[in-house]
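Written below as structure tokens is the structure these notes are about.
A single protein chain has been removed from this complex, and every other one stays in its place.
Up next, subunit A:
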Amino acid sequence: MSSSSTTTTTTRLLMLKASDGVTFEVEEAVATKLGAINNMVEEEGSEDLICLPNVNGKFLGMVLEWCKKHANNNTNSDKGNDEVNKWWDKEFVMDLDQNTLYHLLMAADYLSGTELVDLLTEKVASMIRGKKVEEIRETFKIKSDFLPGQEEEIRKKNSWAFE
């Protein structure tokens, strides 16, 4: 790979190391879709190995998969790829359970993947939208920790939302 050619088309590869030691080799153009990595690349310049002690390999892998899809679709860039990206995003979030959603969100936020954070937060929002309180509790297994009467009080305070 490391030929001495100076053509600008040679893509630089970065090694990303997750908290559990798993490493990923990704093209710079893919990894720099993540703001945090973009900053590290710009600041540290020649460093090719980037350690990410806050992200587990499983979720880093998923984040990178998302970046790769978006980077690929954007190289042929024209607006038609918005459609492809949207379709692919829909697939990406389709059956994520809440544990995965949690870890992906934490990873995406840590890596400053703004677009991915938006995609995931909107996914969580879609699981809340139009639902009754009991249904939301059931979806996310949220236990009410209110003292007797407290919940009633809050309901009263925001009564307009429960009409």
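Operating definition for what follows: a residue touches a chain if its C-beta (ideal position, glycine included) is under 8 Å from a C-beta of that chain, and two chains touch if they have at least 3 such contacts; residues count from 1.
One rule holds in what follows: contacts and distances are computed from a predicted model.
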Tell me the UniProt name of the left-out chain, picking from "SWR1-complex protein 4", "Cytoplasmic dynein intermediate chain", "Cyclin-dependent kinase 4" or "F-box domain containing protein".
"F-box domain containing protein"
Using the touch definition up top, pick the residue from A:25, A:48 or A:65 that touches the left-out chain.
A:65
Using the document's contact rule, name the residues of subunit A that touch the chain not shown here.
62, 65, 75, 77-80, 83-84, 87, 91-92, 94-95, 97-99, 101-102, 105-106, 109, 117-118, 121-122, 124-126, 128-131, 133, 136-137, 140-146, 151, 154-155, 157-158, 160-162
